[in-house]
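Below you'll find the structure, written out as structure tokens, and then a few comments.
With one protein chain removed, the remaining protein chains of the complex are shown where they sit.
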Amino acid sequence: MTPELRRSVRQGLIGGAVVLYLASVGMLVAFDARAIITNVVNFATVLIVITFAAFGYLAGRPGKGGEPAQPFLLAGAVTGAVAGATVGVVAVLVDFLITGLEWDVRSMWTSVSPTLMELLSFGQSPIVGALLMTLLGFTAGLAAGSLHLATTITRKVILLGLMAFVFGALGAPLFKVMLDGMHIPNRWLFDRDGLTITGAIVLFAAFGLARLGSFRVGGPRQALLKVPGTSEKNLRWVISVLALLGIAVLPWIVNDFVSDVLGFVGLYILLGLGLNIVVGFAGLLDLGYVAFYAVGAYSVAILTARSSYLVGGSVTAPAVAGYTNFWVAVPITILIAVVIGVAIGAPVLRLRGDYLAIVTLGFGEIIRTLVLSDWLKAKFGGPQGLTEVAAVPFFGLNTRDPQILYYLIYAFAGLALFISYRLKTSRVGRAWAAMREDEDIAEGMGVSVIKYKLLAFATGAAVGSLGGAFFAAKLSVANPGSFTLLVSINVLAVVVLGGIGSIPGVVVGSLVLVGLPELLREFGEFRLHIYGAILIAIMILKPEGLIPDKRRALELHQPDHQPEKSVLSAEATEGIQ
Amino acid sequence: MTTQSAAGSRYRLFLERFPVRRFVLVLLALVIAYGGAAGSIATLRAGRFSGEVWANLFISGVARGSVYAIIALGYTLVYGILFIINFAHGEVFMAGAFTAYFVAVGLASKGMLESNPIISIGILFVVSSLVSMGVAILLERIAYRPLRGAPRLVPLITAIGASLFLQYTFRGFYGANARAYPTIPAIQGTWEIGSFPVQKVHLISILGAVALWLVLFWIVERTRVGREMRAVGEDREIAALMGVDVDRTIVFTFGIGGALAGAAGILYVFLFNQVIFTMGFFPGLKAFTAAVLGGIGSITGAALGGLILGILETVGPNLFLDGAGVPSPNQLIPIVAFGILVLVLIFLPGGFLGAPDDKSRA
Partner (left out) sequence: MSHLLDVKGLSIRFGGVQAVNKVDFHADPGEIVGVIGPNGAGKTTLFNIITGFYSPDEGTMIFDGHNISGLKPNALTRLGMARTFQSVRLFNAMTVLENAMVGQHTRTKAGVWGALTRSSKTKSEEDRIRERAREVLAFFGDRLSGREDALASDLAYADRRRLEIARAMATDAKLLLLDEPAAGMNPAEKDGLISQIGRLRSELGYSIILIEHDMPVIKSVSDRVVALDHGEKITEGTYDEVSTNKQVIEAYLGKAAEESHL
């Protein structure tokens, strides 16, 4: 076996294992419910094809010096076929276990359902199914491998076309709602929850051609700049204005459900911006960020609630409670959050990065446990939490209406965005940047590390508590179930995906991680699963995130030169030994 | 521009010299010590619990602590050579125990658990250890190896992702429900030690943990691969120059940490009887606390930390809080664990047996 062939086989085996993994955690069956082209192909099959193709593409990649390491087509096809065969063989074996040996596989592997077996064998007998799967792998691998023969432009055009087609199909329910909202006929494009065949061709062609066109003039930006009378500066203005307009009209072209989801996205933008100040600007990994979110929600709840437990019953009411106006409660809430942030931060900020992360996580859990306990039930309502939190009063409008609340949340998200930008590009931002890159040296240059860490903590806490305040007012309750560690991790994922330290990254991260799973219900079930995968994948492949912050990207690619013990010179090391 | 006098004003310099942090810490320590002592005295005065209850709490604490200690070894080993917190170690622990559940059910259906308890338990240990070891090695290969030498933040975030990913992977494999382990009749009930009844599972967990700990200690201190592990932890580059296969040593470290976690998983189900895909997270965090408490990187420290944490968890809330009039003090167990974590990291970042703090302020 030549090394090339061996490599292809190995890639194929990994590819097959990936598909089997997707099958065994239940993703394939769940995604089978989502049509890509209605009545033609479902997302499960597309996912299998994408996996085969991806591994075929990788296996067919030319060697380092641009020289083809092996014939592309062969490598891709072999990889795909091996992957397909792997899946097929395992499917046959499992079928034998179930029908031949009568072992109830499903009592252990809960996802191995008849539906899955049928899906993997394309509704045929197991052996025929395995052959079909191998053929599918072969074809997908061959096609993907042959992409290497095309010019860069052709390849990119085809890839963008395919992506547009897949994402267009996945987003079909949302886009359909939006088009309906704008009274644009779309029966030709979307059919129920998937694309029509025409729609698929149109999307592929439209995006492919657009990409091709933009290549001609050197990219989309250049294409726009070619239009007479535009310059970098007014282009940016136009884009900002369009974005603002888009945000403003969005609730009116989507339904209430989508507005509600967008409200959540806004909330996460707010939280993400707050955490971004702590993690991205100051470089402190805070895994207990949910604590501030909870502080915000509970403070507002206690201050504004018309809760029965506060008024009646045997439970004593807190000293200041109930019936306070939301807008009076918010500054008090922020103040409380800042005080708690500083109180938590002060003793632990000297800790090294990874310890700080764990300690903050511990604080988050301590706060949650306290809130949940019988001990403080009189104050926080125990597991039920506090109910009847007042809605946000706003010129007599009904702010429980998602479309109205949407504007309020986005107004504050915009404020947080503004604050982030201003801080980042100021003397304070410079001090943070210096501190997170090299704490010792920053201190040596006169930056008071404690002060700036506390400042970051306090600012992050204030923004986070604002998010909590809106959350409580939105849902009219504050209960401990909403403030688990997972919230901290979600917000972290938002920041990490978008790009640590990147302000637009937070917006994109929220849209992708919070918006998409809500809209694609089939994904919702696997949301945390996918978050986990994203955190790993991003850190390994692109630690600077989707929309990198330039400086942070450089830092994340610097090798870790920080010595184990904070020692300033070789001499001191000698001294210690 | 700031004038010279303001920059150097006595008042300002005094403030900066004043050890605010130490002051706050001492104050905090005094408050906690006072609270703990007052609570304890009140509890003991009230005499709600007999000596036997305390003894039982203590023993169950030791048993629980033994399990923490064995999981903690995994953190300590990995930290000792890679300086990363393998946040997903709790999930490695879950993977073994959860998988072994199905073996246990199989054995139970054949009546093996009743007829051959020792062989069955042996099988469970082996299965659980092998699965956990496999997961740990895969974890290293896929998630951590590509990140060697990256800034600290990067592997930590990866580890959090891995933790979530593993939890939901096993949820996908085995379902979202909690499952009760089949009972092994041979280890139910109590043994009389002197005239004092001790639950069998407690004693078995403690003895099992001691055995595992001794095996590890022997591997690290007496074998070639243990020497290589220590060498890599000391200085990876020099170890490589000396002919140590660094990658293999790191894989071995993850593997052995995983195997221990798997074994601890079986001890854990002896004590708590239940498996679910989320079961690894909090024991993992507590084991990390134990590792930090004892001094991360120290094998003896992990054992010590685990025991202290286990005992504080069972005895602590009843002793400190019950007398203080806190209702259902056992709800606050997580606060004990995390409170200790926070306090240890603040007051004694090196743990009991870790390296002493150096004089650098930075």
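All chains are identified by letter, namely A and B, in their written order; residue positions are counted from 1 within each chain.
Quick note on the criterion: a residue touches a chain if its C-beta (ideal position, glycine included) is under 8 Å from a C-beta of that chain, and two chains touch if they have at least 3 such contacts.
Computed from a prediction, not measured in an experiment: that's the story for all the values here.
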item	value
Displayed chains contacted by the hidden chain, counting the whole assembly	A, B
Among A:Val105, A:Leu376 or A:Val428, residue touching the chain not depicted	A:Val428
Contacting the left-out chain in the complete assembly, out of A:Leu189, A:Ala357, A:Val449 or A:Leu485	A:Val449
Contact set of chain A toward the excluded chain (per top definition)	418-419, 422-423, 425-431, 433-434, 437-438, 440-449, 455, 459, 551-552, 554-555, 558, 568-572, 574-577
Contacts of chain B with the absent chain, listed as residue ranges	1-2, 7-8, 13, 16-17, 19, 356, 358-362
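Assume only the chains that are shown with their structure count from here on.
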item	value
Distance from the mean Cα position of chain B to that of chain A, given in whole angstrom	30
Touching residues on chain B, where the partner in the complex is chain A	20-21, 24-25, 28, 83-85, 102, 142-143, 146-147, 149-158, 160-169, 171-175, 285, 288, 292, 326-329, 331-332, 334-335, 338-339, 341-342, 345-346, 349, 355, 358, 360, 362
Parts of chain A lying in touch with chain B, wherever the complex brings them together	21, 24-27, 107-111, 279, 283, 285, 287, 346-348, 350-355, 357-359, 361-363, 365-366, 369-370, 372-375, 439-440, 443, 450, 489, 492-493, 496, 500, 526, 528-529, 531-536, 539-540, 543, 555-556, 558-560, 562, 564-568, 576
